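Only one protein chain is missing from this complex, and each of the others stays in its spot.
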Amino acid sequence: MELTKNITLGIYLPGETFVHRLDPRTKIIASVILIVLLLFIRSYEAYGIFLIFTAAVIFISGIPPGFALCGLKPMLPVLVLMWIFQLFLYRTPGSDVIFSWWIFSATDTGLHMGNLITLRVLFLFTVTTILTLTTSMVSLTDGLENLLKPLRKIGLPSQELVMTMVIALRFVLILAEELDKIVKAQMARGVAFDRGNFLQKTKKIFPVFLPLFINAFKRAEELIIAMESRSYTGGKGRTKMKTLHLGRVDLAAGLLIFLFSALIVFIIVSIQPQI
Amino acid sequence: MPIEVNGLFHSYKKGTPFEKEVLFDINLTIDDGEFIGIIGPTQSGKTTLAQHFNALFIPRQGRVIVNGANTADKTADLVTLRHNVGYVFQNPDYQLFAPTVGEDIAFGPRNQGLAGEEIEHRVREAMEQVGLDYGTFLGRDIYALSGGQKRRAAIAGVLACHPRILILDDITAGLDPRGRDEILGVIRKLHREQNITIIYISNSMDEVAELAERIVVLDRGRIAFDGTTREIFSHAEQLYAIGLELPEVMVIADRFRELGYSLPPAILSLEEAVDAISTALHEGRVAD
Amino acid sequence: MILNPFIETTDLSFSYRTGSSNAVRALKKVNMQVKLGELLAITGQNGSGKSTLARHFNGLLTAREGKVLVDGLSAADKENTAAIRRLVGMVFQNPDNQLVSSIVEEDIAFGPENLGLPPAEIRERVDWALDTLNISNLRRESPNQLSEGQKQLVAIAGVLAMKPRCIVLDEPTAHLDPRGRREVIENVLCLNRIEGITIVLLTHFMSEVVNCDRMIVMDKGEVKMEGAPCDVFRQGEKILNLGLDFPVAARLSAGLRRKGFPLPDHIIHIEELIDSLCQLK
Partner (left out) sequence: MNLSVRKIVISGILGAISILLGVTRLGFIPVPTPAGHATIMHIPAILGGVLEGPVVGLITGAIFGLFSFLQPGAPFFADPLVSVVPRLFIGVVAFLIYYSTKKINNILACILAGAFGSATNTVLVLGMATWRGYLPPEVSISIGVLHGVPELIVAAVLTVILVKGIQRIRSIEE
């Protein structure tokens, strides 16, 4: 019994590479640009260029490629299922049947659609994985806070929103340990969590969830008091010890991303078939 | 119901880059009716070790045998084993969840498959054992209990399963002196009157010295000492080096010895200290 | 030495509203003072009102009946709350519920950041707090990796970095192991003796009370006893009736007195006991 074992929250791999040294803001913006591009890519050519680019980034950042793909393993079956669904179920008027079996028939447009969404998901996943592997959660929140700052002017409490994330990250492990103890305290009284059907298992959630949530609310009350007594009143008037600095590496990275996205946009606009 | 631990190792997050060894080659036998204290600094492995005793952890290396059954055995009935080896956690809030005290105490027996009068009997008995008045507290909301009452309710919830071995994991932390004395009284009585084996994990050297007959000292996952309470506390310097301390009476006795008086080694209780010091004062300094 | 009252309560009463409409009187006409520079212990059973009292010291609770003055400022006035929180820092029982950031030094910076100080000064204060408590080696750690005792030191550092005049610690050692307890108490003593910070220590451990300049015993929302620890513990039975204990040295010397040894009745420290034993023929 060890609940905390599988917690890979912010699977950050510390390093000193070009990618690691980038300002978190640069990495967040770059990731956002890449994600937005991915939402529009529909051609194999663009994906090919994307592959070269991400492979290069993975290489530069010193992430063991096996490790990067590790997180993909658990969702592989669903990924394959998604591809199969598209292959057999997606069709547009005029699509050709390329393969049929029993009542199922696969079409060329189905195949194309299956490939496209699988590639899109794979690349989206790769982009977020690179970001979280090369950036610690703390610098991510720092970067985010800094980036969202201008939105204060339009009334978005950006600092406060980021603070909720900081607290969430801080408490995941604490609550995990607590959950571990609660589960064990109930096991010690004879609850067998691994036995029973759907309904019986659902019933066994209560002796765990009630203490978990009630203790969490108690912790919240204490943390509110502790934060208030440390003069926290929200984001207004707050300063930061750590200031972020954009360096030459960030300029270089920005240039690279710009050129890359220009190329992708060009492909999207001119070469890509409009489905 | 003896517990036997042979060559037990344990590590957290096994198979990940964050793997951390927490228990090394633990060998230990606990006999029926013992009152054994487990002490050690935080993260020395006390809780991890104790959770092997009732199969909350299953050994991957080494063996834990409880009453003849190997906990790692796939056919072992762990649910029954856990009823026989009760575990009370430090924080009663981890355990209490039902709306009333009575319902929460009945939770364990109900998991054992008991019903009706037997449950009522068990609840009444357990409440008596911990000194919670049946009439007053049976229908009391668990969230309306004081800290000391909560702890007693939590102990009752485990006692209602009729354990032969009771593991108490730092259950007096945060209690005031009176609340602590009440809980200690309950535990002492359980051990004396029902002959329940008690495994008492604590950060308070005074409590352990007062209650336990035998002490196991853990230091970074290894058993540093295992012996009678008196033996253990005669290793003052080593205990200090591990990050533990002596009970306060013993500190005083030590200082008194430094004055040149002769005192028996390892004085455990205040009464012993008073007697020993007065005898020594009558006899005068050895150095004189 | 000990001079003016830094915190002063006058006829302070407080009730928690409960759902079942019968309000619980947590404090009843409490008149007490925390003097500038002193090390004050407040003790009493769980539910005696000591935490409720302490929460009035930095405006976490506001007096509805009676008055609380902190450094001359009325705590009832919402406008003073920010100023009072700069003067009086609070440390609580469970360090996990008071640390905000997942990195030690960033957590310590949290308070000064709230004060809106310039980055360089925050850095300076964080380093100073880490240094004062001898935990500079932990600065880049995550609190999750630390022992309970270390976490509590981080919590104290977080308050210290705000440079308060007074720190209130609400049972800071209740869940610590022996080493953690010793480290926390030693550091608290240093903050008082060396940095001159006024300390209010809420505790159940009589061994901690004996190190304080003065103690207050609370029971059912009232101040029942007050004075130097050696004078308070001299009052015998009364202490036990309030659900408390005597320090071990006091119990031992009482035992020896009963055996006929003429030991004075104000002994509470181990050292005092040993000294007195030395002086016995």
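For clarity, chains are labelled A, B and C in written order, and residue numbers in each chain start from 1.
Keep in mind that, in the parts below, a contact is a pair of C-beta atoms (placed from the backbone, for glycine too) under 8 Å apart; a residue touches a chain by one contact, two chains touch by 3 or more.
Values in this document were obtained by computation on a predicted structure and should not be read as measured data.
Asks: I'm checking contacts with the chain that's been left out. Which of A:Ile98, A:Ala168, A:Ala252 or A:Val265 qualifies?
Replies: Of the listed residues, the one touching the omitted chain is A:Ala168.
Asks: May I ask which residue of A:Leu79, A:Leu147, A:Ala192 or A:Leu256 touches the chain that does not appear here?
Replies: Touching the chain that is not displayed is residue A:Leu79.
Asks: Kindly state which of the options A:Phe18, A:Tyr44, A:Phe67 or A:Phe125 is in contact with the chain not pictured.
Replies: Only one of A:Phe18, A:Tyr44, A:Phe67 or A:Phe125 touches the chain omitted from view, namely A:Phe125.
Asks: Go through chain B and note every residue touching the omitted chain.
Replies: Against the left-out chain, chain B lists 97, 99, 141, 143-144.
Asks: Mind listing the chain A residues that contact the chain we can't see here?
Replies: For chain A, the residues touching the absent chain are 3-4, 6-9, 35, 39, 71, 74-75, 78-79, 81-82, 85-86, 89-90, 113, 116-118, 120-122, 124-125, 128, 132, 155-157, 160-161, 163-172, 174-176, 179, 183, 198, 201-202, 205-206, 208-210, 212-214, 216-217, 219-220, 223-224, 227-228, 232-234.
The rule is simple: only the chains that are shown with their structure count from here on.
Asks: Measure off the straight-line distance from the CA centroid of chain A to the CA centroid of chain B, and report it in whole Å.
Replies: Those two chain centres are 44 Å apart.
Asks: So how far apart, in whole Å, are chain B and chain C when each is placed at the average of its C-alpha atoms?
Replies: About 29 Å, centre to centre.
Asks: Using the touch definition from the top, which residues of chain C touch two or more other chains?
Replies: Not one residue in chain C touches at least two other chains.
Asks: Touching at least two other chains at once: which residues of chain B meet that condition?
Replies: Counting only residues that touch two or more other chains, chain B contributes none.
Asks: Which of the residues in chain A end up touching chain C in this complex?
Replies: Answer in residue numbers: 137-138, 163, 166-167, 169-170, 173-174, 219, 222-223, 225-233, 237-243.
Asks: Which chain C residues qualify as touching chain B in the complex?
Replies: Interface residues on chain C, with respect to chain B: 44-47, 93, 147-149, 171, 174-182, 204, 206-207, 243-245, 248-249, 251-252, 255-256, 258-259, 261, 270, 273-274, 277-278, 280.
Asks: In their complex, what parts of chain A are in touch with chain B?
Replies: Residues 1-2, 4-5, 8, 178, 181-182, 184-192, 206-207, 210-211, 214-215, 218 of chain A touch chain B in their complex.
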